[in-house]
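A single protein chain has been omitted; all remaining protein chains appear in their positions.
Labels A and B are assigned to the chains in the order they are written; within every chain, residues are numbered from 1.
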Amino acid sequence: MQEAIINKAKELLADGRVDRVIGWKKGEFSYDITPAVFETAEEIDAEFVCNDFTSANVSKYLVKETKKDGTVLAFLKPCDTYSFNQLVKEHRIDASKVYTVGIPCDGKLDPEKIKQKGISGIRSIEKDGDMLKIDTVYGDETLKISDAMSERCLSCKSRKHVCYDELIGEDGDVISSNRFDMVEQLENMSAQERYDFWRSQLSKCIRCNACRNVCPACTCEKCVFDNDDSGISNKAAADSFEENMFHVIRAFHVAGRCTDCGECSRVCPQNIPLHLLNRKFIKDINSLYGEYQAGADTDSRAPLTDYKQSDCEASVVHERGVE
Amino acid sequence: MQVNEKKEFEPVIVAFCCNWCSYAGADLSGTNRLNYPTNVKIIRVPCSCRVNPMFILRAFQRGADGVIICGCHPGDCHYTSGNYFARRRMTLLFSMLDFIGIERDRTRVEWVSAAEGAKFAATMNEFTEAVKKLGPNRRLEDLRCRKQS
Partner (left out) sequence: MLRISLDKLDTLFAKIAEKQKLYIPSDREDGSAEYMEWSEGRKLSNALNTVRSAKEFFFPQTESLVDFKLSGKNIEVIDIRKETEDFVVFGVRACDARSFGILDKVFLSDPVDSYYQNRRNHGTIVTMACTRPSETCFCTAFGIDPTAPEGDAACFTDGSFLYIKANNDRGEAFVSSVSSLFEDGDTAELEKVQAKTKEVLGILPLSGLSTEAFGGDKLNKLFGSEKWAELSESCIGCGTCTFVCPTCQCYDIKDFNTGHEIKRFRCWDSCMYSDFTKMAHGNPRLTQLERFRQRFMHKLVYFPANNNGELGCVGCGRCLTKCPISMNIVKVMKALEAE
């Protein structure tokens, strides 16, 4: 698989179809992979990597990359194609400057999950059937792949690439996932329980802004939280109100545009399940205004820039679920 | 939050009223000598659609115990469709506030036309009573803004 991708990249570079390649670069260990831009076949041979840990969604980098001259080749996993499509729809990416190659994905692994099993001193991680063989300085360890799978991949919504110029491997399907289960579980709790749950989660927030900065839907030139005049600091929250405010507003600003790629929760250093806030909006939009998947196309109107005269009233919130 | 002499809780209610219908409705209820509680602080906005979710959160931060958004009836918006957009936005925002455990009765949307002075007064009376029952806003307040009594 990695070989096919590398060959494709070198082939497209060689025939001048693209000028740069955006992909992933090897790190110090087997799992610390950095998104990177490659310009030559030599660089690609030396450092390009695509494995179970290349989980970073590179579509947001294309906002910056397409402002430069030349064409850039991007390898997109199924979930990345949704982000890409959404960015094209919002005119944030000049699609004519990108050559997209869809690559299959069986779910990515989360190094933190491996470490939380007490596995430390990792030297290498190999796949062996449905097990991981991990060589550590403290001896060999094994772990079921499913136990190391990223949380977001466990509730993958689609293996289908919604856009591509070329595809490596076979295209998959939109799959019925369990992604709203946790949202539903929370909805069925009492208001006090929900409040306690979110306080315990959001109070961990250190306001590093990683969720915002990694989010492919957050591409404002100047974020409202970076605006001194908005009265809300973009740094440490001095009060619990600010923690709530930041996350509610951030989720609201991407409501109807969030493709549920899960990057926010992946990068959160405090493991706050931020995707649940986004999924709540997605679930509400689906149930109140009809099924909608952001990024699935580039021409439909987003739910919050659209309306129907027959839309429900806001009092619907008071009438359903648990108080 | 204010405490009167009887130490009974008096909520602070912020009402965002659209300039064309609800604000005029509030005016009408005044000229008709209809009573509505002094707890209600009206903020006039050009259209209900002008209400940014951040305004609502900010009101709670600064000591509001309840926030109500009033606009023209659907179909009557001075700008044709502003209240339709506001309706979707507020529905989703209120649902999210409910989701993070904020009491759902602290927020409301009500359509009040310029001719509905009586409805305005009744709505405010009713909403103030509902919020009074809930007690002071503790879940979405900023402790720094709480007045030391």
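To be clear about the criterion, a contact is a pair of C-beta atoms (placed from the backbone, for glycine too) under 8 Å apart; a residue touches a chain by one contact, two chains touch by 3 or more.
Keep in mind it's a predicted model, so treat the numbers as computed, not measured.
> Which of the visible chains would the unseen chain be in contact with across the whole complex?
Visible chains that the missing one touches: A, B.
> Out of A:Leu12, A:Leu132, A:Val183 or A:Ala237, which is the one that touches the chain we can't see?
Of all options in A:Leu12, A:Leu132, A:Val183 or A:Ala237, contact with the hidden chain holds for A:Ala237.
> Which candidate, A:Thr100, A:Ser155 or A:Asn209, sits in contact with the chain we can't see?
A:Asn209
> With the full complex in mind, choose from A:Glu3, A:Asp228 or A:Glu319 the residue touching the hidden chain.
A:Asp228
> In the complete assembly, which of A:Asp32, A:Asp106, A:Glu184 or A:Asp297 touches the absent chain?
A:Asp32
> Need a quick check: the contact residues on chain B for the chain that isn't drawn.
Chain B touches the chain not shown through residues 62-63, 142, 144-145, 147.
> Considering the whole complex, not just the chains shown, which residues of chain A touch the missing one?
Listed in rising order, the touching residues are 27-29, 32-37, 56, 61, 111-112, 115-116, 118, 120-123, 136-138, 200, 204, 206-210, 212-214, 226, 228, 233-238, 266-267, 269-271.
Going forward, only the chains that are shown with their structure count from here on.
> At what distance in angstrom does the C-alpha mean of chain B lie from that of chain A?
So the centroids are 36 Å from each other.
> For the complex, give me every residue of chain B touching chain A.
Those residues of chain B that touch chain A are 53-54, 57-58, 60-61, 74-75, 81, 84-85, 87-105, 107-109, 139-144.
> Which positions of chain A touch chain B when the two form their complex?
Spelled out, the residues of chain A in touch with chain B are 183, 186-187, 191-199, 224, 230-232, 238-242, 244-245, 248-249, 251-252, 255, 277, 280-281, 284-285, 288-289, 303-309, 311-318, 321, 323.
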